[in-house]
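Every protein chain but one is kept in place in this view of the complex.
So, subunit A:
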Amino acid sequence: MSDNTVSAIELKADRSKMKVSDETAVKLAGVNKWYGDFHVLKDINLTVMKGERIVICGPSGSGKSTMIRCINRLEEHQKGQIVVDGIELTNDLKKIDEVRRDVGMVFQHFNLFPHLTILENCTLAPIWVKKMPKKEAEEVAMHYLKRVRIPEQANKYPGQLSGGQQQRVAIARSLCMNPKIMLFDEPTSALDPEMVKEVLEVMISLAESGMTMLCVTHEMGFARQVANRVIFMDAGQIIEQNEPEAFFGNPQHERTKLFLSQILH
């Protein structure tokens, strides 16, 4: 694999710290979903082990975001089975809440709460969902804000921060709930080029801490450095999946080859 095929950002990750266990974190079996008549997810089968870092890529409209949004039930599936950390997602609201408590999510547009300070954004869910005392929640929040390297912004409002800083806050906010699994839905797509790296570095350090991660992203440099599996989706189905080296170096399906030739140049 030639290096000029990767994005210009230089990333370093220590793969020796990322360990995959033999326990299942997420299991999707025969998952199908429709938007009205439109069959958006077709027979998705995917098992994710604890500690795995999975990068999902594909053209827009391929169903990749929809798939990971099914994992914390932001989208409902109509057929098949989704089991997250031993809990099957059904219409049972209690189970949905339980899953959401264990699954963090980072969005393309950050979705920070603009009427709350950075610190309040981070303490809201621990205080109201986990019933954590305010003081403790603030300590936890400051711990994770330090980890994403913006503790000094704690008392500002989201509108006063740059995109990269906001996305790092969003990651810290998720981490404050101490999730077992993290979902990333195109976390760097809405960022200015200069800010992509700071967010990817935070994600790498998260991967090095052993977090189970599912990332929808087109940052192929990140995929090479961090992912243990890359999944390519098109037309609502998984077309190909492999280890990053083989995926980028030796794609099998014609659609994958075409996609990679479009984005890597």
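In this section, contacts are C-beta pairs under 8 Å (C-beta built on N, C-alpha and C of every residue); 3 or more make two chains touch, one makes a residue touch a chain; residues count from 1.
Criterion: contacts and distances are computed from a predicted model.
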Legend entry - Among "Acyl-CoA reductase", "Two-component system response regulator", "Amino acid ABC transporter permease" or "histidine kinase", the UniProt name of the subunit that does not appear here: "Amino acid ABC transporter permease"
Legend entry - Contact with the hidden chain (one of A:Val26, A:Ala125 or A:Met233): A:Ala125
Legend entry - From A:Cys57, A:Leu119, A:Met177 or A:Leu191, residue that would touch the chain that is not displayed: A:Met177
Inset, instruction - Please pick, from A:Asn72, A:Gln165, A:Thr188 or A:Thr212, the residue that touches the omitted chain in the full complex. - result: A:Asn72
Inset, instruction - Just the residue numbers, please: which parts of subunit A touch the chain that's not shown? - result: 72, 74, 97, 100-101, 103-105, 107, 109-115, 124-125, 128-129, 157, 159-160, 170, 173-174, 177
